[in-house]
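Pasting a structure below so you can have a look.
One protein chain is absent from this view; the other protein chains keep their places.
Chain lettering (A, B, C, D, E and F) follows the sequence in which the chains are written, and residue indices restart at 1 in each chain.
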């Protein structure tokens, strides 16, 4: 079963703690807002702009992304946990 | 009796729990916001943009959709429960 | 005496409970927000858009409409109860 | 002494209770928000739109209007009570 | 010393109580919001619109104006009390 | 060390109390909001408008300005106190 996010939403699979500590991003507990890391599974067809046009998203399927701790909505698909969020919830894209 | 949603609203019939567990979407109780699954019964004639034009909706009649737990307004039509919501309340469209 | 609603407002006469149960819309008491049904008595000359133009309303006089429980302002005209609301308060138009 | 309301404001003289009951609008005490009736004494030169133009008002001097209970600011001019409000506070115009 | 208000701000000198009772505007104590009367001492060079242009103000130096009780910021210049407010705080201009 | 304010921000040095009483602006303690006077040390390269253009600021380096008591962010540079604020926090420019 596939989910096609609507407009500027993206479906993200969280990268678990141990995956991240391999030189990944650790969340400082004290941090007021803890960014979390994940992989982009699917992206929407674009952000609806005021002139009615859909602007393609800059975040792509397969990107590794960083996002705020409270970003998105948790959902379970075929027993797996995912997050559905807006592109604007993404802080940055992890390269290399 | 037929209801034509106005502008960017859509009428949705919730898919009951057991229908969903056939490989469907399960709502993790702990989830801060539990997305719910449903079938689109009717869609409005378009989203009113700032320039006064109606932009046709991307969600279509018959689509299976995912939406936030608090999305929309509950209504009963001829004894059946439905939800009237905005297109923007839809998180994603379920394919396959 | 006639009331001409201003701009994007519409004057609505509520359809009483028993009128609705003839296959009409029943309001589930538990419903967080109970949509109510009514008939459109008069509509304004249009919604004022940012460019200063008035965009004619899609809701017409005589339409049977569905709206949220808290929609509009209650008024009494010549002893009769009415609701004055914005077009955007209308959830949908009942056809057939 | 004459007051010229600024931009999209209008000066309104409330129609007292007995004037209204001659087939006028009665305010249901229970009503969450009680619209009140009045006569338009003066109107501003137009609503300032985003492009800097002034759009003439649709409400005219001499119109009998309906407005929300909490609309506008009370002022006394030469011993008389008036209300200064925005055109958008007007629910409708009473005709006939 | 002269103060040139910035953009859509205006400098106003309040007209004291006795000046107003000469057929002026009296503030009904009960009034929810008491408009106050004053004379415009200086006006800004215009309101900054979204397209970056400055739109000249409609309120002029020397105008007698009416404004809401909580409008503006109190300042003292060379021992005299003044109010600095936005043009939009002005309810109307007193003529004759 | 020089600070270049970003976009529509300006760097201001407060004029101390005694400097102001030389016919300057005194802050009435009772005043709900006490405007404060200062000298503009540096200005940003312009206000970012919706169309993406930078609109040069009207406030210039060296201007003596009046601003609201709660305006801006206090900073200390090389032991000296300054305020960083938006151009829109400026009430007016003191001339002569």
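To be clear about the criterion, a contact is a pair of C-beta atoms (placed from the backbone, for glycine too) under 8 Å apart; a residue touches a chain by one contact, two chains touch by 3 or more.
The structure presented is a predicted model; accordingly, all values stated were derived computationally and were not measured.
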| item | value |
| --- | --- |
| Residues belonging to subunit F that touch the chain removed from view | 1-7, 9, 11, 42, 44-45, 48, 50-52, 73-79, 81, 84 |
| Subunit A, residues in touch with the chain not shown (by the definition above) | 23-28, 30-33, 35, 47, 49-51, 53, 55, 58-59, 66, 68, 87-88, 90-96 |
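FYI, only the chains that are shown with their structure count from here on.
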| item | value |
| --- | --- |
| Minimum number of chain-to-chain touching steps separating subunit A from subunit C | 2 |
| Same vs different contact residues, subunit E with subunit F, by half of numbers used | different |
| From subunit C, the most remote chain by mean C-alpha position | F |
| C-alpha-based rotation, subunit A on subunit D, 0 to 180 degrees, nearest 5 | 155 |
| Centroid spacing, where centroids are CA-atom means, of subunit B and subunit E in whole angstrom | 51 |
| Centroid distance [mean C-alpha coordinates] between subunit F and subunit A, Å | 41 |
| Arrangement of touching chains [line / ring / star / complete / other] | line |
